[in-house]
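These notes concern the structure reproduced below.
Every protein chain of the complex appears in place save one, which is left out.
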Amino acid sequence: MDFATIIGFVFGLVLMFGAILMGGQLGMFVDIPSILIVFGGTIASLFIRHRMSEVFGAFSILMKAFFVKSHDIHKIIKQIVEMSQIARKDGILALEKVKSDDEFLQKAINHCVDGADPAFLEKILAKELSCQKDRHRNGVGIFEGIAEAAPAFGLLGTLIGLAQMLGHMEDPSAIGPGLATALVSTFYGILIANLVAIPVSYKLVAYSEEEQMVRQVIIDGMISIQKGVNPRMLMQSLIAVLPPTARKID
Amino acid sequence: MDFATIIGFVFGLVLMFGAILMGGQLGMFVDIPSILIVFGGTIASLFIRHRMSEVFGAFSILMKAFFVKSHDIHKIIKQIVEMSQIARKDGILALEKVKSDDEFLQKAINHCVDGADPAFLEKILAKELSCQKDRHRNGVGIFEGIAEAAPAFGLLGTLIGLAQMLGHMEDPSAIGPGLATALVSTFYGILIANLVAIPVSYKLVAYSEEEQMVRQVIIDGMISIQKGVNPRMLMQSLIAVLPPTARKID
Amino acid sequence: MDFATIIGFVFGLVLMFGAILMGGQLGMFVDIPSILIVFGGTIASLFIRHRMSEVFGAFSILMKAFFVKSHDIHKIIKQIVEMSQIARKDGILALEKVKSDDEFLQKAINHCVDGADPAFLEKILAKELSCQKDRHRNGVGIFEGIAEAAPAFGLLGTLIGLAQMLGHMEDPSAIGPGLATALVSTFYGILIANLVAIPVSYKLVAYSEEEQMVRQVIIDGMISIQKGVNPRMLMQSLIAVLPPTARKID
Amino acid sequence: MDFATIIGFVFGLVLMFGAILMGGQLGMFVDIPSILIVFGGTIASLFIRHRMSEVFGAFSILMKAFFVKSHDIHKIIKQIVEMSQIARKDGILALEKVKSDDEFLQKAINHCVDGADPAFLEKILAKELSCQKDRHRNGVGIFEGIAEAAPAFGLLGTLIGLAQMLGHMEDPSAIGPGLATALVSTFYGILIANLVAIPVSYKLVAYSEEEQMVRQVIIDGMISIQKGVNPRMLMQSLIAVLPPTARKID
Partner (left out) sequence: MDFATIIGFVFGLVLMFGAILMGGQLGMFVDIPSILIVFGGTIASLFIRHRMSEVFGAFSILMKAFFVKSHDIHKIIKQIVEMSQIARKDGILALEKVKSDDEFLQKAINHCVDGADPAFLEKILAKELSCQKDRHRNGVGIFEGIAEAAPAFGLLGTLIGLAQMLGHMEDPSAIGPGLATALVSTFYGILIANLVAIPVSYKLVAYSEEEQMVRQVIIDGMISIQKGVNPRMLMQSLIAVLPPTARKID
């Protein structure tokens, strides 16, 4: 669970409501045609831009930014080093009994036990990693699409509102409220982009990079085990990816 | 057939018409000089920017975003694995009888049967793939050109309208409608870019990447067949490009 | 001769004049100070940005977008395959009698006949290709510079006009025409960028890429000839760069 | 201590206050709702965009731009050359007695003395360098996030202010002050981005690149020592990274 995302989201909404209520009523910022244009237009453009399965998957990807399960890299490094000791003592096949919570590490162990040679192991795990990276990039792409489309449809809503207001300007006193309503679309578009879509896309990228880093450690570790690298040197080599202050593996 | 593109397009247009009709008549948003400037100017700039054959091919490329035929990668992987079994039993030449719906796979089979060695096969298929990628990029480039040109010509239309309105401002009451008309060009430009050109260019890129991924699988598979890779390992290696939940090849 | 560029340019100008004349007189869009600021300022910034020889060469580069001589790649591939047959029958030196219209192919033939080994041939031709690419990039850079500078100087012209108009606003009725005149600079800047500079820079890039593709075919072909590659396989390898529908070499 | 950062910051603030006081009172530029929206909204988006630990670490990263400890590359090169003389005379193990202030150099010495071979040494130090680079990039990313978010929330604040002012425009004389207040948010957003976030992110990148350059020198030097490179040639090779005028190593 990512409390930072939740705090940011709640804090951001409270601030916006607070700032609006400090200067007037909330009702002025609720406008049905603006909602239709900005939310509907953004969703319509997402359907054209992405595949249907990706658009329907966007919500579950968004949830990842709130409820992601972080990887315990210390535990994974510790397990790999232990496996390297087992493999040096009893041979690669002795890893058959090792079980890991990490799906990718378990798969790598299975390949080793199945007798994959280091070159094949590296090729297949690297391919899996790079294809996962592409899939993550597609998921992030939806939020980048929202970040690009929402302000544009916000501007379209404001242009429609402006043109309609200016089109029948018999009563000059109606200009103010008309203009206010027209600006609400732009407000929606910029708020969606900057409080939701842009920051969520960065958080997703960060999680994807963390997962790739962990998986790269697993690939390096398993190949070193197959090559029979000394456990102490393996440990030194794996912890080099950690920040200096976090290198204690108990 | 890509229903997502169709849904997005229809939904987007309905929304725009709906939002316009909720606040006034449609007539206000139909302005012949604006249409000339935005649509005509965008097309004119496309002729300068691209080759004539590419501009005339743009419509058929647009249709791809609606009616693309998706690749059945499971079927292709299955066929490659079956071919690897045939080749191991009866030799490469026995692949002569294999027929594939996939044009690229059929071409790769033909090269194998013709006796191309793995290095030549990889070189020629990789070159074809990279040249196809360049051609796809050119096709996408037209929609990126529209996305760039349409808002610019929309702004030009608004500037022309503004200057003409401001030029003879004898009657202050005419300012409103004149300004409304001037804004319609910008509306057109931003709508074309954000509801059509930008999302279509992303969809085309996604289809191009999918096709390249499938073709890369074919290249890897055929070269492995020539090298006599074990069918079980070939299968494992090819399905690594699929998401973990879609790795069942019946 | 590139009819698309000519059509786009003529069509774009006709549209702009048409749209202006439909709503007023042309005279309103001719303003000497605006012309000085936008055209003069853009040219001044080009002199700072580029070398003098490049600025003076910009016009002849612009002409390339109108009157380029396209490469006949089918003819070049045919000639390379014929040369490979001659070289296999009578040796590399027999190519001495072959003459080509293509300057780069002729140079490659000369190097071969002079006894260059494949490594030296590849190195010298690749270096020439990459240096030509850099020179083309510099040429395109001038139009990218215009595309960047023209709207900026258009905005500067509008700011000058606005400040002057607002500075002595004794007569409110003069605001309209003053504002109209101020907007003309921005109109010039955006028109130059979007109807000329941006599309021309893309067309020049496309021609440069086409030329590089043809030259890469020549490099690959000549090196294969030196290595004594089978003419049928050479043909297959060279036509892989063409789209599938254009692979008939008579 | 980086006096340039301090001077820039103080000078920038003095200028802004000065320019404001020259034309009015400061009070006009202090507006609580604007502060809430711009500062609060930017912080909220940072929480969504980054991990909590990164957001709370932002202040200590900011301090780096003020109080960074510069690396003395001359001293490090001198020490490496001295070590190469020791290693040639008495063997690698004689480096055990060498102590360095530089943490990374000390770690490299320890690895050497521990008997790491050149390939392992290079791999582990290069991995550490590239992971440090990624961590620095994340730190810079926070300031890039502020640079992107602050102007956007500034615009949102202005839109809210404008809509509220236009919504009840009974008294035309209130338009001016209302508009002035609305503009203050945009002022905050652009000031934060351009006086703090953007320049700080560049300064941090420059320090990160300097540190990486120093560490690359250490890696090259220690590997050369292990390979027994001649001290005079090692010196020549290491000082090649310095500008020609700063190559005196006393």
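By written order: A, B, C and D. Residues from 1 in each chain.
We adopt the following convention: a residue touches a chain if its C-beta (ideal position, glycine included) is under 8 Å from a C-beta of that chain, and two chains touch if they have at least 3 such contacts.
Just so it is clear, the structure is predicted and the values come from calculations on it, not from any experiment.
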Among shown chains, those touching the left-out chain: C, D
Sole residue of D:Val113, D:Ile198, D:Ile223 or D:Ile249 that reaches the chain not shown, by the stated touch rule: D:Ile198
Absent-chain contact - pick from D:Met63, D:Leu93, D:Ala119 or D:Ala240: D:Ala240
Touch with the omitted chain, as defined above, among D:Phe29, D:Phe47 or D:Phe104: D:Phe29
Absent-chain contact - pick from C:Val30, C:Ala44 or C:Ala246: C:Ala44
Sole residue of D:Phe9, D:Phe39 or D:Phe120 that reaches the chain not shown, by the stated touch rule: D:Phe9
Touching residues (missing chain, whole complex) on chain D: 2-5, 7-9, 11-12, 15-16, 18-20, 22-24, 28-29, 65, 173, 175-177, 179-181, 183-184, 186-187, 190-191, 193-196, 198-200, 202-203, 206, 209, 213, 233, 236-237, 240-244
Where the missing chain touches chain C, by residue: 32-33, 36-37, 40-41, 43-52, 55, 103, 111, 116, 120, 123-124, 127-128, 131, 134-135, 138, 141, 145, 148-149, 152-153, 155-157, 159-164, 166-169
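Heads up, the rule we're going with is that only the chains that are shown with their structure count from here on.
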Turning angle required so that chain A lies on chain C, C-alpha fit (0 to 180°, nearest 5): 145
Whole-Å gap between the CA centroids of chain C and chain D: 40
Mean-CA-position distance for chain B and chain A (Å): 25
Residues of chain C whose C-beta touches two or more other chains: none
Arrangement of touching chains [line / ring / star / complete / other]: line
Chain pairs that touch, as defined at the top of this document: A-B, A-D, B-C
